[in-house]
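Missing here: one protein chain of the complex. Every other protein chain is in place.
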Amino acid sequence: MIHFKKLTVRGCGQMILRELELTLPDRGTAVLLGPSGCGKTTLLRSAIREDEDDPDLEVSGTIELNGVDLRAKFVSPLAVRQKIGLIPQRPVAFPGTTWDNVTFALKHTTRLSKQEIELRARAALEEVGLEEEVWKREADCLSGGQLKRVAIARAIALEPEVLLMDEPSNGLDPLAVVRLERLIVRLSEHRLVVLVTHDLHLTRRVANVVHFLWPFPDGCRVVESGAPEKILEVPARPETKLFVQAAWEGAAALYESDDELEDCEAEECMPRRMRLVHESNPRELLPEE
Amino acid sequence: MKFAVFSSAAFVFVLFALMLLDILVRGGAELTPQYFTGAVSDGGRSGGIGPVVVSTLLVVLMATAFALPLAVAGALLCTELLVHRPASRQLVRRSFEILVSAPSVAVGLIGWSLFGQVFGFGFSLFSGAATLAFMLAPLMALAFLNGLEAVPQALRSQSLALGLTRWDTLVYLVLPAARPALVAGVMLAVGRALAETAVLVLTSGVTTRMPEDIFDPGATLAVHVYNLAHNVPGGESRAYAAAFALVVVNIGVQLLLTRWKPRLANQEATS
Partner (left out) sequence: MKAVPLPTGAPVESTGRRQEHAFAWALVWVLGIGCAFIAPALLLFLLGKGASFLLADERATLTSLRWSPTEASYGLVPLVVGTLSVALGGLLLALPLGIGTAIALHFYLRGRLREWFEATLGVLGGIPSVVFGLFGTFWLVPRIGASLLSGVCVLAAMLIPTLALLALAAFRQLPTGLVADGLRLGLSREQVILRLVLRSARPALFGAAVLALSRGLGEALAVEMVCGNVPGLPTRLTAPIRTLTTTLVQEFEYAQPLHNRALHLVALAIVLLAALTSAAALRLRERKAA
């Protein structure tokens, strides 16, 4: 079980996350949903303590993995990263072939023998579905989808208990997304997979639980959590409703004109965050910066 | 206008062509393999430049060897250790830039004072190499810095995310990624070392005896040209021969550089 307790993140003078409380299960897929700027990526980075290298970020609070606070001083970040793997949004190819990429961390962070390394690398590559002929190819020459899978393979080769994925379906064509979904389902059978995404289709198909975050003036918070069917079809909170409707129905689901927005003082009338410019030009839906 | 600029350009290129041709004609005839290995005789007016070649190789190799670890450390200081202190980083960079554009005679005098007199090495290949290293280290450090900064930050952070230490990330990922720039930096330094005369005249001397060890004095190729042209009466033809060799080596190094890193080579010429 992962518990995020009172996780507070400040960055560049602004409050990003305020006293976040979140519990994620041992297995399965948890999706973190919400508009950009909500600290979802920062949350992932704090889990592997990447924030410590960034002077602009101040993080406080605890992240407990089975009772041990990962952010405690006496816990080495390297140990944390053996347990929790992060797959970035835009993976960078390490120099060498696909095989070199996948065995890289195994060679440098573990004391496994050559045979064991080979076994693990093979297992990882097969799990992500990369054919053997790709293994010898230079990593620079891979397509975006292939590189994504290499990034996943090099992370799971270390056999972490938790996998964090930052917007995994970003930039993938629908067929590649389907492959990704199947991979996520397979991966989540034995470990916790946490996805940060905007992709509601993906969410609906792979998530076991969805947590929706919304930016408030004093920082982001989780406003609603639950099963995907509930959150995505019949959300309870107005913020969730706005987000979900924007994805499924586009601008037509939202307010018709500025006047309505101005007159409306209820909590539903969202905030300053969304503003329709021209009813006649529904593409101009601007999030307020 | 067109006429004016074209004639000035023509004048410039013709001038250089004539200069180089002059060197080729007057110096080329002397160049035989024996020239490069033969001993110097008659104060350099005849015989080969064997000792000079040896001195040159020793000085250039030693200077580069002294400067390389300093330069690598200097560049790493900026990109890895001072990552979060931009003000200090800028200061260090300034220090490098200042030394790169400093007049080499002044550095030569310091070398003579420090190594030749205070430390008592006198004119020696060692003094020359050490002083030259002072000039080469910042030059290489700047080249290395540019190369290291061009490596995307994501490479580092994604390697760290996989659990590698900062050192391993540096050695096995970042440095290999910056390799072309590192090689170019070293070549830049070697080219500079070969062309540098003022510093060496003041520190390693103008003698053409074969050096027995690194604490003996010795003239490098560039210094030999200077010596023959200026100090040795009747040394004209030999000076041209040595100059020809020098120009060939120099142009060779420059061409190698432009092939590997065109932008870097251009920067050197214009900085």
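Annotations
So that you can tell them apart, the chains are marked A and B in the order they are listed, and the count of residues begins at 1 in each.
Criterion: contacts are C-beta pairs under 8 Å (C-beta built on N, C-alpha and C of every residue); 3 or more make two chains touch, one makes a residue touch a chain.
Keep in mind the model is a prediction, meaning the values are calculated, not measured.
For subunit B, the residues touching the chain absent from view are 1-2, 4-9, 11-13, 15-16, 19, 22-23, 69-78, 80-81, 91-92, 95-96, 98-99, 101-110, 112-114, 134, 137-138, 141, 163, 165-168, 191, 194-198, 201-202, 222, 225-226, 229-230, 236, 239-240, 243, 246-247, 250-251, 254-255, 258, 265-266, 268-270.
The definition used in the following text is that only the chains that are shown with their structure count from here on.
Of all residues in subunit A, only 48, 50, 53, 55, 78, 81-82, 85-86, 88, 90-92, 94-95, 104-105, 108-109, 151, 154-155, 158 touch subunit B in the complex they form. Those residues of subunit B that touch subunit A in the shared complex are 84, 152, 154-155, 157-165, 168, 172-173, 176-177.
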